[in-house]
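Heads up, one of the protein chains got dropped from this complex, but the rest are sitting where they should.
Should a chain be cited, it is by its letter among A, B and C, assigned in written order, with residues numbered from 1 in that chain.
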Amino acid sequence: MTSTLSLGWLGTGRMGSAMARRLIDAGHPVTVWNRTRSKTDDLAAAGARVADTIHGLAAVDIVFIMVSTPKDLEQVVTGDGGLLSASTLPRIIVDCSSVSAEASAKVRQAVEAKGVGFLASPISGNPHVVAEGLSILMASGPKATYDTVRPYLDTIGKTSVWVGEAEQARVVKICHNLYLGMLVQSLSEVTALAEKSGVPRAAFLDFLNNTVLATDWVRKRTPDMLSLDWTPTFTTELLRKDFDLGLAIARQQEMPMPLGASVMQLIQNAIGRGHRDDDFLSLFQVQAESAGMEIKPQ
Amino acid sequence: MTSTLSLGWLGTGRMGSAMARRLIDAGHPVTVWNRTRSKTDDLAAAGARVADTIHGLAAVDIVFIMVSTPKDLEQVVTGDGGLLSASTLPRIIVDCSSVSAEASAKVRQAVEAKGVGFLASPISGNPHVVAEGLSILMASGPKATYDTVRPYLDTIGKTSVWVGEAEQARVVKICHNLYLGMLVQSLSEVTALAEKSGVPRAAFLDFLNNTVLATDWVRKRTPDMLSLDWTPTFTTELLRKDFDLGLAIARQQEMPMPLGASVMQLIQNAIGRGHRDDDFLSLFQVQAESAGMEIKPQ
Amino acid sequence: MTSTLSLGWLGTGRMGSAMARRLIDAGHPVTVWNRTRSKTDDLAAAGARVADTIHGLAAVDIVFIMVSTPKDLEQVVTGDGGLLSASTLPRIIVDCSSVSAEASAKVRQAVEAKGVGFLASPISGNPHVVAEGLSILMASGPKATYDTVRPYLDTIGKTSVWVGEAEQARVVKICHNLYLGMLVQSLSEVTALAEKSGVPRAAFLDFLNNTVLATDWVRKRTPDMLSLDWTPTFTTELLRKDFDLGLAIARQQEMPMPLGASVMQLIQNAIGRGHRDDDFLSLFQVQAESAGMEIKPQ
Partner (left out) sequence: MTSTLSLGWLGTGRMGSAMARRLIDAGHPVTVWNRTRSKTDDLAAAGARVADTIHGLAAVDIVFIMVSTPKDLEQVVTGDGGLLSASTLPRIIVDCSSVSAEASAKVRQAVEAKGVGFLASPISGNPHVVAEGLSILMASGPKATYDTVRPYLDTIGKTSVWVGEAEQARVVKICHNLYLGMLVQSLSEVTALAEKSGVPRAAFLDFLNNTVLATDWVRKRTPDMLSLDWTPTFTTELLRKDFDLGLAIARQQEMPMPLGASVMQLIQNAIGRGHRDDDFLSLFQVQAESAGMEIKPQ
């Protein structure tokens, strides 16, 4: 039974903590480790064991990783004192971080060379979404490995989707963010057009949020579009990073992206016009200004 | 009480019948008329009275209209034998047809000149959506007129949204369809990219349909994207018509539409490549072919 | 011999005067007429006869027309006191004004119905270019009519090109201006990129003006790009008018214009950002600002 497997969690930042908490609250035994140990306190209070070193995770069945950068990932897996340098090794490593397919493939190779299973499993949403059990996990790696890990992924999020034998989950995550950027620019264009035509922004968004084109994302961000609050949830510059990755994949696959490439230029334009550190929803303001509109909070 | 108002329904094609039926089934007295009388049979069986001429609707409180073209609208309202030529007139005329703001304003002027209220109230969705009570109505015209009509609109659909004192509802309907076109092209680009990167189309769409970017529309069309079934629900040529209208509004409002205008060119490209009479979801196939992919039904 | 034909010139604004002057200076007998008679003084001094009314032109062999709008054109040809209302009629009418294909076709029909030949012959360039004998005339209409008029067209400009039996010359003129707009945006992008990369604007343009991609137009406008002088030679709003016409032709011909449509949105953006009445070369400034650059006159 999967319930008898022991779990480890490496990386307890805001996102990692919210994810690990879902496993702990479901009754699974979880050992956690974080570079800054104090960030494990809340999880310890919720029932987690805290390891002193990364090697303290090495004896569990499945170690989940949630770190910030490809470099962090390499260090905690293949670096000095990393997971693979322990005398005993976990059965499976699941990386939930957002890294490129190239970085993922490199780590996978090192992990599998040691006879350990590897699953790439990035997640959609933010810590709030995770806490509410509404996030989704993409997963790629050997199907059998996914089958073993799946119950835990489906505990962390509301569901998981297996998308391939290799690094496809990384591609899916990037495609999701490309789609998000395109959707926000599309929304900005029609909302500005409606508003300039005399339809109050609130009325238009209220309408849109009731149609078959409604998304939870737009519903949730509607208050920010009304109040013109660009406090970052995700900055324009970070969105550009995902477009950098996405257009690089498209170039590699020889896939024309007429809208994707246009949105990239509009993101660049927003950065040039001062919205680098604003929430990327500020694309709406740039759109309105391009039509000579002076929009106001509603 | 609103429940004491008498209702008329002019135009009982597929869409009009589904809408009128919602009122009848809710217990309202409805008199119907249609040029081809046989198309009123089902409604009569459901309890509607059938008028012999348009004038037979003239004595009710509110007449709803659902016809195909601006020309039809003018004819049934201001033409020979039209509503305004009757000796008694309804209190309010509600037009649910999809016509341009210009055509709407022209009819409104004629109607209001006779002392009759006029509400523009186009609807989203198709007959199936209407029958399930899931459509949404936009409405524009004097707020007091909307307040009187609102209970009936909210019976026809799941809700209605008042968007302005004049022809704004027409603009909102067009903005909705512009957004739909942009969304479909965006979806096509990321789905083709994921597929060419090795993610099965079904897995990618399954994932997307579980995220905060999921829409009922994409969920519903997912089987068609998998089977590559371009049997038209709405042809590429009809979508182009809405983009013609939308870009004309944008031009009039001096609103740049970088993505909107690009999608228009991609629609034109799809028509040039033979998809004029296909469902506009065939944009996905054109996208895939632009990358040299040979996609197959799944 | 063509040299024995008598000529009339209707419309002696700046452009019309420069064109008529070329014929007079070449020794042709020319009768001129203009609504404001004083604008014919210079031509009279150069040897032209001045007619008191439009009918004073009616007895010549070929009447050239250069007026501002389609409405003016209709009035001087088919209106009260217009050319076609005279008792004798010219053999051929050549319209050099910039009007749409539709307006052109309408006038052609009226002219040919009277047994008079009609040639549409818009011209490229401005009065200075004309005076230097460097302009080009496009012509469309029956080939035989063109053959008769050709020597005069080739006297007005450095050459003329016959492009079809009907209104094609109007299309060619619009295509020329679409190409100009696309070229200016392209130039703006690469010049701003070079400048931000550390190449002085002057050096880059000097280079470009020496390559196989050099155009007389860019050479001539280089000083304005260096000094950032947007005193209008042709305003952004006027360029938009030509893009309106051009994209309408493209829509009618079902021709996707991916770059053309994008430039239209960028023109709209420039207008929204305050460059409506500036020279359309101000697209360069908008481009630079979109990258956060502060460009300076050189």
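To be clear about the criterion, contacts are C-beta pairs under 8 Å (C-beta built on N, C-alpha and C of every residue); 3 or more make two chains touch, one makes a residue touch a chain.
Values in this document were obtained by computation on a predicted structure and should not be read as measured data.
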{"item": "Which of C:V50, C:V161 or C:L226 contacts the chain that the document leaves out", "value": "C:V161"}
{"item": "Hidden-chain contact residue, picked from the options C:N34, C:S104 or C:Q185", "value": "C:Q185"}
{"item": "Residue touching the undisplayed chain, where the options are A:D25, A:D42, A:D147 or A:E254", "value": "A:E254"}
{"item": "Among C:F204, C:W230 or C:F284, residue touching the chain not depicted", "value": "C:F204"}
{"item": "Hidden partner chain, residues of chain B it touches", "value": "258, 262, 268-269, 271-274, 289-293"}
{"item": "For chain A, residues in touch with the removed chain", "value": "244, 251, 254-258, 261-262, 264-266, 268-269, 271-272"}
{"item": "Touching residues on chain C - with respect to the absent chain", "value": "124-125, 129, 134, 136, 138, 158-159, 161-164, 166, 168, 171-172, 175-176, 178-180, 182-183, 185-187, 189-194, 196-200, 203-204, 206-208, 210-217, 220, 246, 249-250, 253-260, 262-263, 266, 287, 290-292"}
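Simple rule for what comes next: only the chains that are shown with their structure count from here on.
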{"item": "Shortest walk length in steps over touching chains, chain A through to chain C", "value": "1"}
{"item": "Chain C against chain B, contact positions shared by both copies (same if over half, else different)", "value": "same"}
{"item": "Chain A-chain C separation of Cα centroids, rounded to whole Å", "value": "56"}
{"item": "Whole-Å separation of chain centres (CA-atom averages), chain B against chain C", "value": "44"}
{"item": "Multi-chain contact sites of chain B, meaning residues that touch two or more partners", "value": "254-258, 262, 266"}
